[in-house]
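Only one protein chain is missing; all other protein chains are in place.
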Amino acid sequence: MLKAAVLGATGNVGQIFVQLLEGHPWFETSVVAASERSKGRTYGEASRWRQSTPIPEDAAQMNVVDITPKAVKDVDIVFSALPSDVARKAEEDFAKAGYVIVSNASAHRMDPDVPMLNPEINCSHVSLIEEQRRKRKWDGAIVTNPNCSTTVLSLALKPIYDNFGINSVIVSTMQAISGAGYPGVASMDIVDNVIPYIGGEEQKMETEMQKILGSPSEPADFKVSASCHRVPTIDGHMEAVFVDTKKKAEPKAVAEAMENFVGEPQKLNLPSAPPKPVVVMKEKDRPQTRLDRMEGKGMSTVVGRIRKDPVLNGVKFLALGHNTIRGAAGCGVLNAEYLKAKKFI
Amino acid sequence: MLKAAVLGATGNVGQIFVQLLEGHPWFETSVVAASERSKGRTYGEASRWRQSTPIPEDAAQMNVVDITPKAVKDVDIVFSALPSDVARKAEEDFAKAGYVIVSNASAHRMDPDVPMLNPEINCSHVSLIEEQRRKRKWDGAIVTNPNCSTTVLSLALKPIYDNFGINSVIVSTMQAISGAGYPGVASMDIVDNVIPYIGGEEQKMETEMQKILGSPSEPADFKVSASCHRVPTIDGHMEAVFVDTKKKAEPKAVAEAMENFVGEPQKLNLPSAPPKPVVVMKEKDRPQTRLDRMEGKGMSTVVGRIRKDPVLNGVKFLALGHNTIRGAAGCGVLNAEYLKAKKFI
Amino acid sequence: MLKAAVLGATGNVGQIFVQLLEGHPWFETSVVAASERSKGRTYGEASRWRQSTPIPEDAAQMNVVDITPKAVKDVDIVFSALPSDVARKAEEDFAKAGYVIVSNASAHRMDPDVPMLNPEINCSHVSLIEEQRRKRKWDGAIVTNPNCSTTVLSLALKPIYDNFGINSVIVSTMQAISGAGYPGVASMDIVDNVIPYIGGEEQKMETEMQKILGSPSEPADFKVSASCHRVPTIDGHMEAVFVDTKKKAEPKAVAEAMENFVGEPQKLNLPSAPPKPVVVMKEKDRPQTRLDRMEGKGMSTVVGRIRKDPVLNGVKFLALGHNTIRGAAGCGVLNAEYLKAKKFI
Partner (left out) sequence: MLKAAVLGATGNVGQIFVQLLEGHPWFETSVVAASERSKGRTYGEASRWRQSTPIPEDAAQMNVVDITPKAVKDVDIVFSALPSDVARKAEEDFAKAGYVIVSNASAHRMDPDVPMLNPEINCSHVSLIEEQRRKRKWDGAIVTNPNCSTTVLSLALKPIYDNFGINSVIVSTMQAISGAGYPGVASMDIVDNVIPYIGGEEQKMETEMQKILGSPSEPADFKVSASCHRVPTIDGHMEAVFVDTKKKAEPKAVAEAMENFVGEPQKLNLPSAPPKPVVVMKEKDRPQTRLDRMEGKGMSTVVGRIRKDPVLNGVKFLALGHNTIRGAAGCGVLNAEYLKAKKFI
């Protein structure tokens, strides 16, 4: 078993990391680190565990340590669920100390020498690690996963991109409250309400997508327009997508391309890889957020209602994914599994 | 005071008609008609009133009558909140009997000789009444209002259409549960959920828009692509809109065009006309469904976040409107006010 | 493997039966029966499966049959999730045809010769089957489980009843929408709302409790006052309970009695028996509906905030349980397991 540290372990994504690592065949949570506030308390006390499965007993007893390489010792891999402002420096410190950091923070995602992996799509980008080590003169590595909305959507776009080419993408999201962390969205702001704004989200979707779908050195050449909205759901980001394709893309052909899509994680049989990265539903009123977000243990993107678009040369459809699993901690764990399979850890 | 009948008075939109007519300066509810089920009961008993203002006392005491010209007597105008399948024949019967019907049903909306009015936009379409009477050989008239999502959005598009021209519109909706009537959406289907499908809604948005924004004889020449979704809000349809314009449209210029927009109802000072058909909010996180749906007593479309679109040649923005007021009964009442002002009643 | 039929299989509780039997070590769903509407369709088509786990593949392919012993053939046990009005006669027909019926319907619960089992509490009541067979002259048997709110609460009351005696119970419920089945509660009636009335529920709580906690021939001698309310939660009935005890009952002693409580299902190690029928939480703000309803795979009652009552001679506390698992299908499956263990099947 490889020993893992979780940075930012008391937050919502941090808790999902700890939850996903429980019973994991390769990794075990051996250190939990969090901010000053939690210092000197056990993880059980500090986390105010808010998941619907019980807190793992081992983790509950651990003492929370500082977010520094000095305090986090003797681990084989570091998962980061840090807020972005803290992440920038902290993750660099860990990389300098020789650790491989698998991070959900946005701080380093767009750095040209940092792989932003959604492993079914672009695991070849791990090649950037070499460049990163050379340029930054460290032995560790920072590997990131994309923003939650981008992760979910990029899985659905990959088979379109490969089979039909993409000129542009317009996307309107209906995002769950857990995406804002805890305490995050005030209940007065979301019960019987839609908030038509999520800070930084549109800009992330409009730039990360091309990095993921491109080559390690060159982003993909298409434009994305995003409008991001918060709706009263707990987990699961639903996205209405309109794609202008280079080649003619009949809905049926698009559905087939999605259903046939598999990536390296499936070929390598990685523990967290869903059987199908993209699941296509036929029912006219699916996917639905509450019913379908756990598809593939929360690791699949579920697509439905693929239909010809009357405005663009292409298709429109719905894509749904679990924002804190596939869109955050789950993607991080899958990235770590890939890194291990490829001997980076 | 003109006497009004409300057909389908026990349903949700029917109740809103009765609610809006309470204290109206020109019209009063004098007959309530509903299906067999309600026969022989007072409106108070039959309606199981579910609004957050009390049932108007006069209406509560009325006996519910059949939906036939024979049972509905001595009224000056007929408001129809009938389900579409019932509306087709029933509304024709009333028109034959000489009544002017102001209808929220979709049955006759797309008939070429039936005006579909959103009166700030296209009140000139009342000229179709003449053709309708000639062709159908009746003395009454059927006048409709558009589908709720279309009504809300068309107000925001009109100033764009007039000032910049429109090539195409892509719209993704987040619609309230009241749009499905009562009992409508099952709670098991919507709590902590998004339903990515509303029967017939996309097709309505993709065809009604051009009829409203066109001339009486010719629909406007642009395409609409809609993706319609139900979210857990009570009232208020929020729409994410992406518009490709003919002329260059800077966000600031679009905002000004919207703010300066007024229509005939404002010029005629009609009782239900909101001061501004389109209200533009500056805050980065507005409009919000719960906070802003009652703008202009529920008769305004509230627009926010007008920004350049990175994909289309144009703008993207949010538009919000109250689906059962502006999007249904309120638009009907405003239509009736216009018809009276123009001596059609 | 014993073959099971599920009557009323397309409804919400029916679906939970099918869900719980998937992978069950002793029983397998081999027949699904439902009303006329579903006839001639596969279960996959007819059920419009609405659970968050996928429909079991075998069940999806089955043809739905009529709710008659003639149509339901070759099964070892019959689970009934029928609506009460249909259940009365249908269940008698099956009993006459020699089947053992484990029913969630209320129709026969209060019949003196029908066991209403919550098996940790009163599995000795199976002795009523003998009387039932003699009186009703049939070879089969009808065994019921209590109403959902009663099931949840009775587990928490049993250790109090045994250790301190009970003079009276006052209970105020906050019940989930799934308790009303599907489509059940209209969303317009429950979003941002509390409905302070659930038809028949209070009367059930005020009579079923004494039958369960009593002997087979004599109900327990205490009074219950219930006030039942629907709140906007998906699953999980939360109950605020005030108990007047015969002996002095300190909160700490009550907690201990609850934690030490086990019943026959635990002793027999039945597959669906939760490790602890009653789980006591120490945190001041627990149990919470969303976080704790799946405790013991949805089969435990979770109790919290046990405190001295300032009015009654006794304690007040919160009790939470999963209404469609412990409170319905899960209790039925546990009853069936007990019946099999005791050779009734």
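A, B and C label the chains in the order they appear, each numbered from 1.
As a convention for this text, a contact is a pair of C-beta atoms (placed from the backbone, for glycine too) under 8 Å apart; a residue touches a chain by one contact, two chains touch by 3 or more.
Predicted model only: the values in this text are computed from it and were never measured.
By the touch rule given at the top, the unshown chain touches A, B, C in the complete complex. Within the full complex, the residue among C:Ile170, C:Ala186 or C:Ala257 touching the omitted chain is C:Ile170.
Contact with the chain that does not appear here is found for just one residue of A:Ile190, A:Val224 or A:Ala319, A:Ile190.
Of the candidate positions C:Ile195, C:Ala253 or C:Leu268, contact with the hidden chain is made by C:Ile195. Note that of A:Ile234, A:Met258 or A:Leu339, the residue touching the chain absent from this view is A:Ile234. Panel shows chain B; residues 50-53, 191-192, 234, 290-294 of it touch the chain omitted from the view.
Touch with the hidden chain on the side of chain A covers residues 12, 50, 177-178, 182-192, 232-234. Chain C meets the missing chain through residues 168-170, 172, 174, 189, 191-197, 206, 223-225, 227, 229, 231-234, 236, 238, 240, 242, 244, 284-291, 304-305, 309-312, 316, 318.
The rule is simple: only the chains that are shown with their structure count from here on.
The chain with its Cα centroid farthest from the Cα centroid of chain C is B.
Chain A has the Cα centre that lies closest to the mean of all protein Cα atoms in view. Centroid to centroid, with C-alpha atoms defining each point, chain A and chain C lie 40 Å apart. Those residues of chain C in touch with two or more other chains are numbered 50, 191-192, 234.
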